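Every protein chain except one is present and positioned as in the full complex.
Up next, chain A:
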Amino acid sequence: MSANLDDDIDYTDIEEKYEVQFDDSLDNTVVVDGIPVIDKAKLDKLLTKVCKEFSKKGVSIKSDDIFMPWDDSTGKSKGFMFVDLKNVEDANLTIANLHNHPFDAKHTFKVNRFTDIERFADLDETYVEPEVEEYTAREHLRAWLADPYGRDQYVTYRGDEVLINWHGKPSQCEVAYKPEWRDFLYVAWSPWGTYIATLHRQGVRLWGGSSWKPQQRFAHPLVKLIDFSPCENYMVTWSNEPIAVPEGAIQGPQYFSPADEGNTIAVWDIKSGDLLRTFSTQQEADSGGVKKQMQWPALKWSPDDKFVGRITPGQMISVHEVPSMYLHGKKSLKIEGVVDFEWCPLGDKDREDATSAPGKPAKKARENMLVYWTPEVSNQPARVTLLGFPSREVIRQKNLFNVSECKIFWQNQGDFLCVKVDRHTKTKKSVFCNLEIFRMREKDCPVEVVELKDSVLDFSWEPKGERFAIVSSSDPNLGNPGPGITIKTDISFYQLDRAKNDFRLLKTLPGRTSNAIRWSPRGRHVVLATVGSSTKSELEFWDLDFSVEERKEGQTDWGTNIQLLGTADHYGVTDLEWDPSGRYLATSASAWTHTLENGYAIWDFRGQELEKHIQDRFKQFTWRSRPPTLLAKEKQKQIRKNLKEYSRVFDEEDAAEESNVSAELIALRKRLVDEWNAWRSLRKKEIGEDKHEETQQVENKEEIEVWVEDVIEQTEEIIE
């Protein structure tokens, strides 16, 4: 039976389907251009080097697979070669991984399919005008800056609901947009506020423009952390799950290729959406056996988006050029023991120098700088080093002793650098703190040391200023936190004394519990807060230039201009953020940290509460940041000079609006009072009537009595 069946069945379709076709095509052959021109003697060496380079990129070849054409007339190679690969997949991989691969300083591989070369040769030489794609206007990504009221935006994330709100005068606060975004971890604004990113299971999505359309997406599954480059050109994503590229996954410049497998960090180009490179964090985590908390951002961007640095703790700093992502100069900065580094930020002045006005000769822009520190190893002292980049010249070096920890703080204009050095005594029993302050704008970067007896918990530079604030503490409970323990702290302000050119103590506020310093982005105002305590949640609003008169050189009233403007309390506060204009402060209690009275509040710089919303499951509040101003310096000066003129217009608007609002409010109140009074007088009248009736009844009774008496008298008369 079965044999019969077999005979009857027509297998041609299956045979056709599974027919093994002999691959006689040349699809597995590639042409590699950009090979150094050599003579015969060096051939073997070159071939082994090329093979090594290939295998580094995940394609293993032998030197037998390579055919190198030879120019017999000169006795030298022709500068290209043919490589036979195992199969088409390997050929694809080679093109993906080795095209534009720098072989050495002068030579870069150009890889093409052999079949393509044929096609290129047959290419029609006549020029055909490409069709011009019709221009579709995109929404302006910074449309929100053109708001007629000049309001700022903020985003709130509560439960599953995201809201983008306008914040301005009380009458101008409204919802700007209610997105329908679903299933994401959190939201983040790009540094200039152009995009908002949501982190989904599949990857990151960027939204923007006036209608909040999707702008870009980056397929990094299970992404947990993201970081934008300072100029919004690139993005770094991280996931704790190593990248896995399943069989048949989409390939392309925007997707991970098999070569990225196992890595956790990815760098992307925001405008094109292309994946630039992936990195692994594995080796860092494994080193030393102890799994240290990963530093984030793991990649540090130079302020001009030209370089990105990556540290391998204890060994080196690797600086890559963007967007090519090649290691700059083909070698890392090998620094034994290096723990941490930071790029020097660019000041407004530096930016101006870099993009000088046409006509003027461009001033020499400040070179990028980075600072790193190394701990004490064997006989070598701990060291803080300032390095110019790309020149790699050491600008300044400072040796330190008895160091247990350093922390690097740049002032946001790159004018000052403070290295907070936690030091221990020789016996290692007690810990104290030094602040090493580098004055970056002066020749040879003079260093000044501020010595403190207590340990410093937090340090913060005044943005664009010459002051800083520190939180220090000598509380015995420091270092062993427990529930209900609130650490007592002192807050101190320091300022650069122009006359003596050193930093001097302005004022100390003793016996606080504050542990967070938040400077207004414009400087001058600062908020001290107690964050993360279950019992204290004070906010103090300070003004450091309270006197109206201009600060004069060598003034005598040192430190007297510090003034407490107000205190407030936001129970369970977890986050504080100034709005980009420095006029408002937002505090929020996030459900990510605790579930007590979640919600947010907005205060003005004096500590007056403007809004407060207690909302269950409230998670996140972030202001939309603004890009640096486009106004030229002269123009800004002009505005500042004519501020009175401008402010008069606004004052008038405010006054008009206030009278409108208060008129409405007064009308409402009047109506409420009228209703109440009407009801009251009605009731009072009723009582009056009741009482009146009662008394009338009483009177009636009396009359009746009189009448009865009368009757009695009458009967008496009758008897008589």
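Methods note: contacts are C-beta pairs under 8 Å (C-beta built on N, C-alpha and C of every residue); 3 or more make two chains touch, one makes a residue touch a chain; residues count from 1.
Going forward, contacts and distances are computed from a predicted model.
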Missing subunit (named according to UniProt) among the choices "Sm-like protein LSM2", "Eukaryotic translation initiation factor 3 subunit I", "Trafficking protein particle complex subunit" or "Geranylgeranyl transferase type-2 subunit alpha": "Eukaryotic translation initiation factor 3 subunit I"
Among A:Gly273, A:Pro521, A:Gly572 or A:Gly607, the residue in touch with the chain that has been omitted: A:Gly572
Residue among A:Asp545, A:Glu597, A:Glu611 or A:Glu657 that touches the chain left out of view: A:Glu597
Residue ranges of chain A at the interface with the undisplayed chain: 535, 571-572, 595-597, 609, 614, 666, 669-670, 672-673, 676-677, 679-681, 683-684, 686-687, 690
